[in-house]
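Below: one structure in structure tokens.
Heads up, one of the protein chains got dropped from this complex, but the rest are sitting where they should.
Read from first to last, the chains carry the letters A and B; within each, the first residue is number 1.
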Amino acid sequence: MTTELVPIDRDGMRAATRKGLIGAAVLAVLTIIEYFVAISLENPLLALLPFVALKGWIILDVFMHVRQVFKEGGH
Amino acid sequence: MTTTKPPSTEYHQDMSFQPRANLIGLWLFIVSETFLFGAFLAARYYSTGTAKPEELNQNLALMLTIVLLASSLSAYMAETSIRFNHRRNFVIYISGTIIMGLIFLGGVGIELKEAIHLYPPGTPYGSSYFMLIGLHAFHVVTGLIALGFVLFLGLKGHYGSDDYWGAEGVIKYWHFVDLAWVIIYPTLYLF
Partner (left out) sequence: MKYLIRAIVLGIVGYIVGVWLTLAIRGGSPTDEVAVVFGFILALIGWLAGIGGIEAFGRQWIGKTPEVSTARGWQRYFQFTVDHKVIGIQYGVTLLGVLLIGGFSAMIMRIELASPGMSIVDLEEFNKLVSMHGILMVAVAVAGIIGAFGNYIIPIQIGAADMAFPRLNALSYWLVPPVAIGLLSAPLLGSFSAGWTAYAPLSVGGDSGQILFNMAIITFGLSSILGGLNIIVTVITMRAPGMTWGRLPIFTWAGFATALLAFTVTQFFAAALVLITMDRVAGTDFFGPDVGTGILYEHIFWFYSHPAVYIMVLPGFGVILEIATAFSRKPLFAYKAVVGSLLTIVGLSVVVWAHHMFTSGMADFLQAPFMILTEAISIPTGVIFLSIIGTLWQGKLWFRTPLVIAFGWLFNFLIGGITGIFLADVATDIFLHDTYFVVAHFHYTIVGGSIFALLAAFFYWFPKITGRMYNDKLGIIFAVSVTVLFNTTFLPLFWVGINGMNRRVGDYPQAYESANKFASVSALLLGSTFLLFVGNIAWSAVAGPKAGSNPWNARTLEWQVSSPPSHHNFRSQPVIVGPPYDYGVPYVVFPDAEPAPEPDESGKEVLV
């Protein structure tokens, strides 16, 4: 393993980590609720669409940083 | 005698556009992949609507969803680590992602094995099922291969907080694989 030359910005890293953990936790909860909604309704299509949209958006925004694309000079 | 250097006929364009081009290019690639999945999803809805057989293995599918989500989180952690130059964690998290990806693939294998008897590819649901799962599994496999290269380079200490675009691109691709599953899973199991 290479030694770290640059000191690690612990605070920044902690904040980013927290953001990811919260995102994942929300995703997990949504997935479970989605599942129970699906098995308890006769025709769950409409009820499930918001879950899909929300989960998709969380992945795009939290995990994939989609907003970078729209920032000029980006990254 | 003096020698003069011939005037240069070439210049090298300022390359500062490249990171932005990479980012936009990657996103366009992801958008284009979305259309590919979209075509298959459209085929599923057109030919069978939301109909699905009773025998679906719901528990396994839910587990797989959670595993894939966890692998996505691990990939996110890897990206965060390398962004802050924490190379050791980067390697650990990438390995975690790969392991969970492999577990996911194994689960899909079990699923397909059951499916081939319950709803074989010649039936309306079976056609869509095998196509969508197959397309997704194909992306999982390519994603895993790419992650393998990233792990290899990570072990060699190739990435650092100033230069990790290769890893970042592959990780975004892996999140996309998760994103696709967010739609495919309810399409095949829940709706």
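FYI, a contact is a pair of C-beta atoms (placed from the backbone, for glycine too) under 8 Å apart; a residue touches a chain by one contact, two chains touch by 3 or more.
Bear in mind that the values here come from a model prediction, so they are computed numbers and not experimental data.
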Kindly name the visible chains that come into contact with the excluded chain.
-> B
Tell me, which residues in subunit B touch the chain that this view leaves out?
-> 8-14, 17-18, 20-21, 24-25, 28-29, 31-32, 35-36, 38-40, 42-43, 46-47, 120-124, 126-127, 130-131, 149, 152-153, 156, 158, 166
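We take it that only the chains that are shown with their structure count from here on.
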Which residues, counting only subunit A, touch subunit B once they are in their complex?
-> 1-2, 4, 6, 8-10, 12-13, 16-17, 20-21, 23-24, 27-28, 31-32, 34-35, 38-39, 44-45, 48, 51-52, 55-56, 59-60, 62-64, 66, 68-69, 73-75
Quick one: which bits of subunit B touch subunit A in the complex? Just the residue numbers, please.
-> 19-20, 23-24, 27, 50, 58, 62, 65-66, 69-70, 72-73, 75-77, 80-81, 83-88, 91, 157, 160-161, 172, 175-176, 178-179, 182-183, 186, 189-191
